[in-house]
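In this view, the complex is presented without one of its protein chains, the others remaining in place.
On to subunit A.
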Amino acid sequence: MNELPQQLVNGLSMGALYGLVAIGYTMVYGIVQLINFAHGEIFMIGGFGALTTYLALPGGTPLWVAIPLMIIGGAIASVAVATAAERFAYRPLRNAPKLAPLITAIGLSIALQQLVWGFYPNAKDKRSFPEFTGEAFKITESLQIQRADLFILVLAPLCMMALGVFVSKSRSGRAMQATAQDPDTAKLMGINTDRIIVMAFAIGAAFAAVAAVAYGLERGQIGFEMGFVLGLKAFTAAVLGGIGNIYGAMVGGVVLGLAESLSIAYIEDIPGMQQLGGGAWSNVWAFVLLILVLLVRPQGLLGERVADRA
């Protein structure tokens, strides 16, 4: 039985998830050169916002009605927290040395995790999340696509396209590019840079909420710790693709996801590498790839093209 198509689908859906979260890292970095380590927690809060919305809906609501509402509910929660974090944690430190906002971000990440752990009902254990019912789609004998995988594989490119159009065509999007290139000059041209920065945080948070809903639908559970590992992976994806570049985030995510799933499946088949294969080593191989890419292209796969970083 040929495993390859199946592992490619696994890698793509994992990668699309990384990519959606990576957008948040890359947009914020592109504009204020801040690595927002609390973004993994913004993702987590999006998940809990979506779960709260789902629980508030009358029982028996069909999932296709519930999902758009859950995305909206999750996005409201994550955007609210992200903009509040920007306003109260990062903006006061905007002119401080670079390390201060970085440490603040780490502190914020711990704070958000513990707040959810302490105050969300029953969040000390994993909370179960609605899932698609029904069998996976069987394409061939060796390839089947889970409904949740299909959901993210369709939604992620749509989100990316919408973001691409927004950044390159809309007035606010162009203002965003201008701010990324040179905040001071942008301000002189009458752009409200504070508003643009808030917008970058908000867009990243909304994407994270979409990713969190996809994550919940696929795993059937969310938990207060879910943002930590995924946040690190998404940050890696952003660096791999070229931090500051929105398309790079998606490309980096997909490459990272494929690297992980293929290394789990195939490294151990290489003679003499049996010990270095399997799930235990997938992160190692993903980072080996990252190092190799950065050695050859320090600016990341798509590079930090200043012109359209935003």
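Here, a contact is a pair of C-beta atoms (placed from the backbone, for glycine too) under 8 Å apart; a residue touches a chain by one contact, two chains touch by 3 or more; residues count from 1.
We adopt the following convention: contacts and distances are computed from a predicted model.
**Q** UniProt name of the unshown chain, from "Alanine racemase", "Sarcosine oxidase subunit delta", "Glycine--tRNA ligase beta subunit" or "Branched-chain amino acid ABC transporter substrate-binding protein"?
**A** "Branched-chain amino acid ABC transporter substrate-binding protein"
**Q** Among A:Asn36, A:Ser78, A:Gln146 or A:Thr236, which one touches the chain that has been omitted from the display?
**A** A:Gln146
**Q** Looking at the full complex, which residue from A:Pro68, A:Gly220 or A:Pro298 touches the chain that isn't shown here?
**A** Residue touching the chain left out of view: A:Gly220.
**Q** Among the options A:Thr61, A:Gln114 or A:Asn192, which residue touches the chain absent from this view?
**A** A:Gln114
**Q** State which residues belonging to subunit A touch the missing partner chain.
**A** 1, 3, 6-7, 10-11, 13-14, 88-89, 91-93, 104, 107-108, 110-112, 114-115, 117-118, 124-126, 128-131, 133, 135-136, 142, 144, 146, 215, 218-221, 223, 225-226, 228-229, 260-261, 264-265, 278-283
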